[in-house]
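Note that one protein chain is taken out, while the other chains of the complex remain in position.
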Amino acid sequence: MLDVSWAVRWVRLTAEAVGLAKAELTELDRRIGDGDHGENLDRGYRAVVERLDALDPEPENVGDVLKLIATTLMSKVGGASGPLYGTAYLRAAKATAVPSLDASAVVALVEGALDGVTARGKAVPGEKTMVDAWQAAADAAAAAAHEGASAEEVLRRASTAATAGAASTTSMVATKGRASYLGDRSAGSADPGATSTALILDAAVRAVGEGR
Amino acid sequence: MLDVSWAVRWVRLTAEAVGLAKAELTELDRRIGDGDHGENLDRGYRAVVERLDALDPEPENVGDVLKLIATTLMSKVGGASGPLYGTAYLRAAKATAVPSLDASAVVALVEGALDGVTARGKAVPGEKTMVDAWQAAADAAAAAAHEGASAEEVLRRASTAATAGAASTTSMVATKGRASYLGDRSAGSADPGATSTALILDAAVRAVGEGR
Amino acid sequence: MKKLLNDPQNAVTESLEGFTAVHADLVELSLDPTYVTRAGGPVPNKVGLVSGGGSGHEPLHAGFVGDGMLDAAVPGEMFTSPTPDQIQPALEAADSGAGVLAIVKNYTGDVLNFEMAVELAGDDDHRVTTVLVNDDVAVEDSLYTAGRRGVAGTVAVEKIAGAAAARGDDLETVTAVAQRVADNVRTMGVALAPCTVPHVGRPGFELGDDEIEIGIGIHGEPGRRRAPVATADEITDQLLDPVVEDLGLTDGESVLLFVNGMGGTPLSELYVVYRRARSRLEGLGVSVSRSLVGNYVTSLEMQGASVSVLRLDDETTQLWDAPVRTAALHW
Partner (left out) sequence: MKKLLNDPQNAVTESLEGFTAVHADLVELSLDPTYVTRAGGPVPNKVGLVSGGGSGHEPLHAGFVGDGMLDAAVPGEMFTSPTPDQIQPALEAADSGAGVLAIVKNYTGDVLNFEMAVELAGDDDHRVTTVLVNDDVAVEDSLYTAGRRGVAGTVAVEKIAGAAAARGDDLETVTAVAQRVADNVRTMGVALAPCTVPHVGRPGFELGDDEIEIGIGIHGEPGRRRAPVATADEITDQLLDPVVEDLGLTDGESVLLFVNGMGGTPLSELYVVYRRARSRLEGLGVSVSRSLVGNYVTSLEMQGASVSVLRLDDETTQLWDAPVRTAALHW
C-alpha cells in the first residue's frame, strides 16, 4: 500500500541511496558542472531524515510527508537542485493530500513533480536536465494508469522510465543549468540531476517492496 | 704574466664559468638557502663583462679591473653575496694598484679578498660560508709565497686550496647566512658561496694559461 | 588536498566566525540561517543592498558589507547558492522601509533561490527588486546556455549601486544604476591551475603542465578552450580582446579596468596583467580612468586571473569614487 508509512520508507531509502551514491553524483557534476550535486542532496536528505525522526505525531497524509521533504530541501540544499526538487515535492504534495495513493494519485504525484521542476526551471525535455527523467516518468505513469495498472505498477513503470530518461541525457548537449556553459563538451556524461531523479523514484519502488 | 690583460681574461673566464655553473650554484642554494645564488652571480658578472666591453681606455692597473668588478657586483647582485664579493674585490683592488702582480701581490690580493668578506660578514672559518674557501686560499697563498713560489704558482696553490675549502663545507653545519636556519639539516651539501669562490679562483688560474 | 580547515562541513561557518570577529565594527553574523548584515542594522531611509552566492569566492560578498556598499550578504555552502530561508531574512534585515535591491550573479541556482526568497519577502510586504549580473563573455549568451555567468563585474555593480543607495537614491533609481553597471561591464578569466572544493577532495578539473584554461568560470567550470601556456601579455590579450569587442568600446571612452586574482596567483602577476591590459586599452584610445587590482572574486586557491572592463560615465565614475568602508574595499 502506498500509504504514509510507504512515504516514510521512501524518504529513508532515498536518503540512504543518495548517501551511497554521493561520490558518484558529485563526480557526474564535477565533469559537467561544479561537483557539488552529491553533497547538496546528501546534506538535504540527511536533514529530511532528522526532521522526520523528530516528527510527532506521524503525518496523516502522504502529502504531509512530501511537504516536509519540500521545505527541508528548499532550506538545506541550495544550488539549482534545491529549489527544483523543493518545488517538485511541493507540487507533488499538493496532489497527494490523501492517506494512501491509488494509480491516478501516483500519476498526479509524478506529474506534480514534473510541473514543479518546469515551472521553476523553465527547461523542456532534451536540454539535459532532471526534466528528462521526470518527463519520461510522467509519461510512463500516465500510460500505465491508462492501461489500468495498479498504483504499485504505475510507480514501477515511472521509475523504470526515469532511469531510461536519465540514461538518455548522456548523449545530450546541455542548454540549461551549469552544464550548458560547456556547449558540445557537455555530451558524453549523464546529467547529475536526472540521475538523482532516477535514484529517488527507484527508492519509491523499493519502499513498496520493503513494506510487504 | 699576471698583468691587466690577465685580469681582464680572469673576469671573462669567471663570467663564463658562472654562466655555465648557474644551475648548479642555484641548486646548491636551493638545498640550503633560497635558490638564487647562481642567478645572482650570473646577473652580476654579465654586467661586469658589459662594463668591461664598454671600457675605454684599458685600465692601467690590475686593481682598476678588480675595482670595476667590485662596484658592479655591489650594484647588480644584491643578496648576501653582492656586498660580500663586492667588498672582497674592493679590498683586493686596494692591494693590487700595480700593472702586474708578483707573488706577494697575489698573496695580498687573496688576503684582501678574505679581509673584505670577513669585515663585511663577520664569519669565521667553519661556519659553512665562502670564508672557508677564501681562508684556505689565503693560507695556501701565504705558504706558497713563503716557500718562494712564483706568482702563477701561488695563484695555483690558492685555487686548489679554495676548491678543497669549498668541498670541506659539505659536512659543516652552517651558523652564518641563510643556511644557518636549517641547523643540522644544513650538513650534506656544499656551501654555494664557497663553491663560487672556488670557481672564481679556478678561472684566475685558467686565465694564466690562456695568456701564454 | 591540504587545507587550513577543520571539518570541511564547518568550513563556511568557522570562516565567517573568524571574519566577523575581525570586522565586528562593520558586520554582524547570523547563524541558522547563515547571513551577514551591516553592524548596527539597516540605515533609515536608505535602500538596502543584498547579495549572496556560494562560498569560496571570498572576500565576495561578505567582504563588501559596510558603508557605501552592501547591507547584507548571504553565503551558501562552498560553491553552492544559498537557500531561500537564508536569503529571505537577509532581505528583510536589509530593509529599512525604502526597499531592497538584490544583486544576483547569473547562475541557475542563485537565480532560483533568490527568486523564491524574493517571493517570500514580497509576501511579507517587502519591496525587492533584482538585478542579474552576467558579465562573463566566455559564455555565449544565447538560447543554448543558461546565459552568461556573473563573475568579477559583480564588485563594480555592488560598489556603484551601494554608493547610489548611500547618497539617498530611491529603489527604482538604485536598481537602474545597478542595471546600467551590469549592462556595461564585461569580464573574461583564465585558470593556470584548478582549485579543490574541500568536501570533494580533488581538483575541479585537470590541466596539463603546459595548458591553461581560457574562459574559466569562478567555480572551476571549464571555459572556452584549452590553450598552450603563453606569456602574460599574450594571455592578457586573449582575455581583453573579447571583452573590448563585446563592449563595443570606442576611441575616447573612459573605463574602469579591474584585474582580479582567482586566489592563488601572486599579486605581482596581477600587476603584470594590468600593465598589458592598460597599455592595450590606451592603444585603442580608451582612457583607463579608474583601476582595481587584487583578489576580490576568487575561486578558493585557483591560480589565474580575470580582466574586467566597465564603461564609465560621469555618474558611475563619481559613484565609484564615493567613500566605501568594508572589509575588502575601503576608501
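We call the chains A, B and C, going by the order they appear; numbering starts again at 1 in every chain.
Definition applied: contacts are C-beta pairs under 8 Å (C-beta built on N, C-alpha and C of every residue); 3 or more make two chains touch, one makes a residue touch a chain.
Please read these numbers as outputs of a predicted model, since none were measured by experiment.
Although one chain is omitted from the display, it touches the following shown chains in the full assembly: B, C.
From the options C:Val128, C:Ile216 or C:Leu270, the residue with contact to the unseen chain in the full assembly is C:Leu270. Only one of the listed residues, B:Asp36, B:Asp115 or B:Glu152, touches the absent chain: B:Asp36. Although one chain is not shown, part of subunit B still touches it, namely residues 26, 30, 33-36, 39-40, 43, 74-84, 86, 120-121, 173, 175-178, 180-183, 185.
Seen across the whole complex, the unshown chain contacts subunit C at 2-7, 11-12, 14-19, 21-22, 55-56, 58-59, 63, 192-193, 209-210, 212, 229, 231-233, 235-236, 263-275, 278, 291-293, 295, 298, 300-301, 303-305, 330-331.
Criterion: only the chains that are shown with their structure count from here on.
If you draw each protein chain as a dot and join the dots that touch, the picture is not a line, a loop, a star, or fully joined; it has some other shape.
Chain centres here are C-alpha means, and the one lying farthest from subunit C is B.
Distance between chain centres (mean CA atoms), subunit A to subunit C: 32 Å. For the pair subunit B and subunit C, the distance between mean C-alpha positions equals 55 Å. Multi-chain contact residues of subunit A (touching two or more other chains): none found. Shared contact sites, meaning residues of subunit C that touch two or more other chains, are absent.
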